[in-house]
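Before I ask anything, let me first share the structure, which is written out below as structure tokens.
Missing here is one protein chain; the remaining ones are kept as they sit in the complex.
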Amino acid sequence: MPVRWSQLKARGSLRGLSPFVILSLMSLAMALLPQISSYEVVTAHIFDVMQNFGTLGLVALALGLTIIAGEFDLSVSSMYVLGGMVAVLTGAHSPVLGVLAALGVGVVVGAVQGGLVAALRMSSMPITLGGYLVLVGLTYTISHNKSVAYSNYDVGLWLDNPIAQVFSPRSLISVALFVVAALVMRYTRIGRDVRAIGGDRRASRTAGVRVDRILIGVFVVAAVASALPGALLDYSLASASPQIGLDQLTFSATAALLGGVSLSGGRGSPAGIAAGVLSLSILQELLVIIAAPMYVSSLITGGLLLAVTIAWAPGLGQWLRTFGFVKIDEDDGAELAFHGVSESVQEKQEPSA
Amino acid sequence: MPQDPRLGRLEGVVRVQTASVAAVALVVSALLAYGAVTTDGFLTLANFKAILTATSFVGIIAVGMTVIMLSGNLFSLSLGTTAAVTAMFFLYALQFGLGLAIVLTLGLGALIVGLQGIVVGAWGANPIIVTIGAGGLQEGVALWVSGGHSLLPPTGETSYLHLARPVLGIPFGIYVFFVLAVITEAVLRETRFGRETFLMGENRGAARAAALPITLITVGVFAIAGFCTATAGVLIGAATANGSLLLSGTYTYDAIAAALVGGNAVTGGRGSVVRTVIGAISIATVSDMLLLRGYSTGIQILVKGLIVVIVVVLMNLGRIWNR
Partner (left out) sequence: MVEQQDGPADSGSRRLLKVEDLSKSYGPIQALRGVSLDIRDGEVHGICGHNGAGKSTFVKILVGLVRPDAGALVMDGHELHLQNPQQAQAHGIAIVDQELSLVPALSVEDNVFLGSLHVPLLHRRRRLQRKARQLLDGLDLQHVPLSVPVDQLAIGERQLVEMARLLGRDARLLILDEPTATLSKGEIERVFRAVREVVSQGRSVIYVSHRLDEIFSLCDRVTVFRDGQAVGTHGVHELDRRSLIALILGEIEGEHVGEEPAEEHEVRPETAVEIHNLNVPGRVRHFSLEVKRGEIVGLAGQIGSGASEVLRALGGLIPEARGNVIVAGRRIRISSPRHALDGGVMYVSNDRQAEGLFSHQAVERNLTAVRLREISRAGMIVRGRARRIAARLAGLVGVAEGRLGSPVATLSGGNQQKVMLGRGLEHGGTVLLALDEPTRGVDIGGRADIHLLVQHAAAQGNAVIFASTEFEEVFELSDVIVTMFEGRIVSVVPCKEANVAAVLADMTTSRSPVGPDGSAQGAPS
């Protein structure tokens, strides 16, 4: 049954709501699981979900912010690993110092990457790809290719100490930072400018936005936001390993896209990204509860990422129309041109000019 | 009508960019020459063979990556995964005989990556994300089918060893690498499809207006990349005789690095497989020099990353020169 083009156009406004709809669905699934099956869902599972949020949430935020700004930071996963390694190596006597060192490295890395992207006015992908390799190499080098143990177990225990049964200091730190990010993005000029340079770089520049400064700032924030959870995780694991895979990137990208971040830039919010992270974490936890084999997680995350990318693909609407799945009739046609809030009603009533 | 004053600048940009490429080439050659002379054990036949061996698998995948890059579709972040998956499949398919196993594996590789090309070409989806997602799917399927165990060749089967044995003292993989590189370069330069790839990579809007078949070209490009990756998969499977997802290693990033360091534009339309070959060999050479001088893998990877950043920066300096 052909769909009206005007209905498809409305999907743009769906985007803002979909992360929360998805989150609700996931939460519902988790709540209903015990009702429809023999599996139990206990508070420990919710704790795990929040722990996962604390582990990877900020990395998704980091990636998401760079995408909102119209770029793509491929080095977030390596900064995450490096942050952990730096914190473990330098934080033997003072965990706070270790964390600060990790954040400091993040500031430098972010400034360099952001600076190059801004100065050269080039795509961030090759730069951050090189950055990824540099950071991986750095991690291996400073750890001499081995896992490094962290002797201060107390920090780890404290970080993962349950609060109100479902939270922990580690997850709460992530929550707090998400709140800060959300406030900044929504209520400050900086937040608006980040979305501006992602939405239309040329127009922002012409309008007078300080594009270069914002770019550098975004990359610095992304690097720092990736280093922190890496550091905290390795403290709680009491060891840092230089191993790295595609998983963190896949998770972060899926969470960001589920969270409403648009690959064309300018759209998305920390709140949405948080919803995306939670949705994915709940999904992964559900798979653990039902003791699904390992591969199911990869399948579902990969499949979900593909599905979301296809759903928001720019050419999809056109393709659907060409192949008759979507119909345009004369009324819709009038809406295709730039007729917005005020005109569409008038236009239908008096087809003039 | 007054002439557009921006035109003088366009000409300038083109000239400066050509100059940048030449400058990069000069600097890199100088450094390599310096390194060659000052590193013990570098200038030996055995060492050169070692460099080429290390390059062959990455190089083959990089050839496929280059075609994707030239078409304006940036790069795939899961070719390494596909290499592992096809290696596993190859070992599994050996039970049907070597010839059939090779053919089936190559077909599978072309199919897996070609399907990603459909999504990117027909619907304009972001290639990076699509390939990440497809990578996850492949991992999941591979884990599922293999049950988490490594795949081994059928007991008693030795036909595949031909692929892993050196021929005339040089590993078989090198021959495959060069032959594949030559063929792909020929396709890019001499065929209509190759021409369409360059045009599409240069300016997608203009290509569409010129009635070029965007979707078909994209699918073709990705299928070629899948074919190359599967070729590497066959060789890797034969070389390790032990198939698991761990085989994917660092191939993806190394392949992208090879293409970038060689001087291919990440946005597409300009470059060649020849450049990628040079890039791959350069990277392998530098890593080898570092190894010979006692530096760890970590340093090698770090330097690799630095080279990518430096080359990409130099290639783009033409832009700020003309701001």
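Note that the chains take the letters A and B in the order they are written out, and that residue 1 is the start of every chain.
Everything below uses one rule, namely that contacts are C-beta pairs under 8 Å (C-beta built on N, C-alpha and C of every residue); 3 or more make two chains touch, one makes a residue touch a chain.
These figures come from a predicted structure and were not determined experimentally.
Although it is not drawn here, the omitted chain touches the following shown chains in the complete assembly: A, B. Across B:Leu43, B:Leu152, B:Val179 or B:Ala210, the residue that sits in touch with the chain not pictured is B:Ala210.
Contact with the undisplayed chain is limited, among A:Gly115, A:Pro169 or A:Gly199, to A:Gly199. Here the missing chain is touched by one residue of B:Lys49, B:Arg270 or B:Arg293, and it is B:Arg270.
Considering the full assembly, A:Val209 is the residue among A:Met50, A:Val136, A:Leu177 or A:Val209 that touches the omitted chain. Listed for chain A, the residues touching the missing chain in the whole complex are 187-190, 192-193, 195-196, 198-200, 202-204, 206-209, 262, 265-267, 318, 321-322, 328, 332-343, 346-347, 352-353. Although one chain is not drawn, its touching partners on chain B can still be listed: residues 1-5, 7, 10-11, 13-14, 190-196, 198-199, 202-203, 205-213, 269-270.
Convention: only the chains that are shown with their structure count from here on.
Separation between the centroids of chain A and chain B, computed from CA atoms only, is 28 Å. Chain A meets chain B in the complex at residues 72, 116, 119-123, 125-127, 129-145, 242, 246, 249-250, 253-254, 257, 263, 293-306, 309-310, 313-316, 319. For chain B in complex with chain A, the touching residues are 74-75, 77-78, 81, 119, 122-126, 128-130, 132-144, 148, 253, 256-257, 260, 266-267, 296-309, 312-313, 316-317, 319-320, 323.
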